[in-house]
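My structure is below; once you've seen it, I'll send some questions.
One protein chain is absent from this view; the other protein chains keep their places.
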Amino acid sequence: MSKLRAETVTSESPLHYFSKISSHSEGSSQLFNGDLEFGVVAKEIGLGCQLNLRGDASDEHFLAGAEVVLGVALPTVPGTYHYSGDTVVYWLGPNEWVITSATDALGLEASLRLEIEGHIAIVDVSGGQTLVNLRGYGVPTILKKASGYDFGIWTGGPPGAGRCVQTTFAKATAIVANRTNGSFDLIIRRSFSDYVAQWLLDAGQEVGCRIESS
Amino acid sequence: MKRYSGFSLLKNALSYHENWQKVWRNPTPKRDYDVVIVGGGGHGLATAYYLAKVHGITNVAVVEKGYLGGGNTARNTTIIRSNYLWDEAAQLYELSLKLWEGLSQDLNYNVMFSQRGVLNLGHNLQDMRDIERRVSANRLNGIDGEVVTPQRIKEIAPLINISPDSRYPILGASWQPRGGTARHDAVAWGYARAADALGAEMIQQTEVTGIRRKDGAVVGVETSNGFIGARKVACVTAGNSGVVAAMAGLRLPVESRPLQALVSEPIKPCLDTVVMSNAVHGYISQSDKGDLVIGAGVDSYNGYGQRGSFHVVEHTVQAICELFPAFSRVSMNRQWGGIVDTCPDACPIISKTSVDGLYFNCGWGTGGFKATPGSGYVFADTVANDRPHPLAEAFNLDRFNTGALIDEHGAAGVAH
Amino acid sequence: MLLIYCPNCLEHREEEEFSYGGEAHIARPLNPETLSDTQWADYLFFRKNPRGIHHEMWYHATGCRRYFNATRNTVTYEILETYQVGTQPQITGTDA
Partner (left out) sequence: MIQINRLPAAGRTDQNKALNFTFNGKDYQGIAGDTLASALLANGVDVVGRSFKYARPRGIFGHGPEEPNAIMQIGSGASTIPNLKATQVELYEGLEASSVNGWPSVNFDVMGLIGAFGRLMPPGFYYKTFMYPKKLWMTYERFIRKAAGLGSSPIESDPDSYEKLNQHCDVLVVGAGPAGLVAAREAARTGARVIIADEQSEFGGSLLASTQLIDGLSATQWVAEITGELAAFNNVQRLPRSTVFGYYDHNFLAILERVTDHLGISTASGPRQRMHRVRASQVVLATGAFERPLVFAHNDIPGVMLASSVSTYVNRFGVAPGNKLVLATTNDNAYQTALDWHYIGRTVVAVVDSRTGPNGDLVEQVRALGIQILEGHGLIEAVGSKRVRKALVAPINIEGTKVTGSVQVIACDLIASSGGWSAAIHLSSHTGAKPVWDDAIVSFRPGESKQKERSAGACRGTFGGLDGLLEGANAGAEAAKLAGFGTGVVQFPTPMVDQIVEQPQQALFLVPHNKTTSRAPSQFVDFQLDVSAAGIELAVLEGFESVEHVKRYTALGFGTDQGKLGNINGMAILANALDQDIAETGTTIFRPSYTPTTFGAIAGRDINHLFDPERYTAMHRWHVENGAEFENVGQWKRPWYFPQANETMQQTVDREGLAVRNSVGILDATTLGKIDIQGPDAAEFITRMYTNSYLKLAPGKCRYGVMLKEDGMIFDDGVCACLSENHYLMFTTTGGAAGVLSWLELWQQTEWPELQVYFTSVTDHWATATVTGPNARKVIAKVCQDIDLASEAFGFMDWRDGTVAGVKARVFRISFTGELSYEINVPAHYGRHVWEQLIEAGSEFNITPYGTETMHVLRAEKGFIIVGQDTDGSMTPADMNMNWVVGKNKVFSFIGKRSLERSDSIRENRKQLVGLKTLEPNAVLAEGAQIVNDPNQPIPMAMQGHVTSSYYSASLGHSIALAVVKGGLNRMGDVVYCPAADGSATAAKIVSSVFYDPTGDRQHV
């Protein structure tokens, strides 16, 4: 074999192996017998596009340019995110955002670069992190176990917006965001994803925890 | 000084313990002294003792703002070892260890120095290289030590977890059999009693508020109980060195940080040695009362609060439970903090200063208790002769100008 | 355990999210080569280390990744203010 064709390319999301391994692991096998109601379900929504965007939030041209391309304004209020369709923009810092989207990362980067002038940075981090949705009645408790952040003060935002925070999550870090359906999204780093998954299974044992990889 | 012995105990028991002599006088301060030692902790008291014993300087006052031995002497985890890497540090700590070995007899006060050995664990390959390097240097410096295997560690400390499946498995350790622990309070009291017997005066509940100078030379100290004259002033105020230095218009390259420690309830003896681990970060021994004495971390920020952050305690206890899973069901009885002076190179300052007759001994970081006798010995010599003791030469203040730091491991995080 | 108000996130956050950055307001000498060894050592190693009011840097390591300054009492640990790098503190002096 001297030539590989594109269609043979396989990809693996960070939690690719996880449910398989967990279902065979002794400690958590009781959680996967199918009869249990799981208090926490962690579903990976992996392999999307994730871009890190840096720029001057006081520069109107920058904000306008980004909005044109993304179809949604960059959130400038700390701890909030905006979304439109499947594009979500999270505030990470006063000049930093992360964009998750179903589109192609390189294409989106190119469009942004075309639209925005000046000192900015756009970095493709699609391979470096993954998005996990946490749902179930046990999620608020899981978040209390994971982080010292007070998620209890979050209230529902206006349409198209929500709350997010980058904080410690167990002994890793994560971006946590609320969804309108009461679930939470978690963005975690790839190299920590096994740890986070192991941690979720352990911390979720009280209520039952299942991981669905993408 | 009436000597202590089994016989004296028996004799006093027969008279209902009504005739014991005072351990030290509590005199009102004189107008002036040859030497005023600021700080009545272990190091200051040892300095007073050796000034009198070795150098015949007995017109000495130890001025202490609280009670003798009430600072870090009372707050440390009592570990004693001399297996330091660098020649300068190793020789100083080895002098200390040799003094420890005869201290109870020298002071006629049982400081309960227990040579039960110290293990410094290695958890990764670089740890093991560093251990080999340190032990090799120790041996060539005449300091006992060997590199031991996990199996040998298990023999020394049977409850330890040497499973290769641990998150950070124990790969080996350095073992210094002559290391151990001592009863911290007894060290302060023993030195104070012995120094008092030789003529030094213990002035407690007296806070030094200023250092009076004239023509570039020290003339005495202002205190909460008035001025006390002195030809020489020797400052040994761990945790507050920067504050005291500022009284003489000096700056020191030290920062004060909370260092935490905790003890368990007393349990039956199950750990007969000292176990230290840098990589998982915790150290532990068991006292003669049965408490597990556990050293926690230094908080990252400057502080004078003698308390620290709970998460530091949590991390330490996690480390202890990793090393000794069986201790998970034992309980923490008490936790507290001390204030340590941290130096950029994690080595002390034993130095003359730009003010004539003013000397500083500080910056011991977490290593102060084990150095108590040696520190007092070389500092007394430095003060008595107005020149650094040969073993103190490397620990001068000028090293921060030249860059001749002794252990720049500790310097990795400085500079801005 | 400290609870620190991040001037960028506009919230109080747990100490675990931050790392301490040492004394604030130390400017790097513009021409290090012109300094004596002693002057350079002063910049490198000598800090105020006050008992009382301290101006210090913190890095919001697992939050917004920004450095900022805080005025903290090193005895009570009370944080009296946090403020942006490049700005001056409202609270000065040595005692709380």
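First chain written, first letter: the chains are A, B and C, and each begins at residue 1.
Please note the rule applied: a contact is a pair of C-beta atoms (placed from the backbone, for glycine too) under 8 Å apart; a residue touches a chain by one contact, two chains touch by 3 or more.
On a predicted model such as this, the values are computed, not experimentally measured, just so you know.
The chain not shown here makes contact, within the complete complex, with A, B, C. From the set B:M1, B:V54, B:L140 or B:A217, the residue in touch with the chain omitted from the display is B:L140, counting the whole complex. Among the residues B:E201, B:E255, B:E322 or B:D341, only B:E322 touches the chain that is left out of the figure. Summarising the interface, chain C meets the missing chain with residues 1-3, 14, 19, 21, 27-28, 31-33, 35, 37, 40, 44, 57, 59, 61, 65-67, 76-77, 79, 85-86.
Residues 1-6, 8-14, 17, 46-47, 52, 54, 95, 106, 119-129, 141, 144-145, 147-150, 152-153, 170-172, 189-192, 194-195, 198-199, 202-203, 205-206 are the ones on chain A that touch the missing chain. What chain B contributes to its contact with the hidden chain is residues 4-6, 8-10, 12-13, 16-18, 20-26, 66-68, 70, 74, 87, 91, 102, 104-105, 108-115, 123-126, 128-137, 139-142, 146-147, 159, 166-168, 183, 185-186, 189-190, 204-205, 264-270, 272, 280, 286-290, 305, 307, 309-310, 313-314, 317-318, 320-322, 325-336, 344, 399, 401-405, 407-409, 411-416.
Assume only the chains that are shown with their structure count from here on.
Averaged Cα coordinates give chain A a centre that lies 32 Å from the centre of chain C.
The centroid of the Cα atoms in chain B and the matching centroid in chain C are 29 Å apart.
As a whole-number value, the distance joining the C-alpha centres of chain A and chain B reads 49 Å. For chain B, residues touching at least two other chains: there are none. Counting only residues that touch two or more partner chains, chain C has 16.
Looking at the complex, you find that chain A touches chain C at residues 78-79, 92-94, 96, 148-149, 165-168, 173. Chain C meets chain B in the complex at residues 1-2, 15-16, 19-20, 22, 26, 28, 37-38, 41-42, 44-51, 54, 56, 72, 74-77.
Those residues of chain C lying in contact with chain A across their complex are 8-11, 13-14, 16-17, 62-66.
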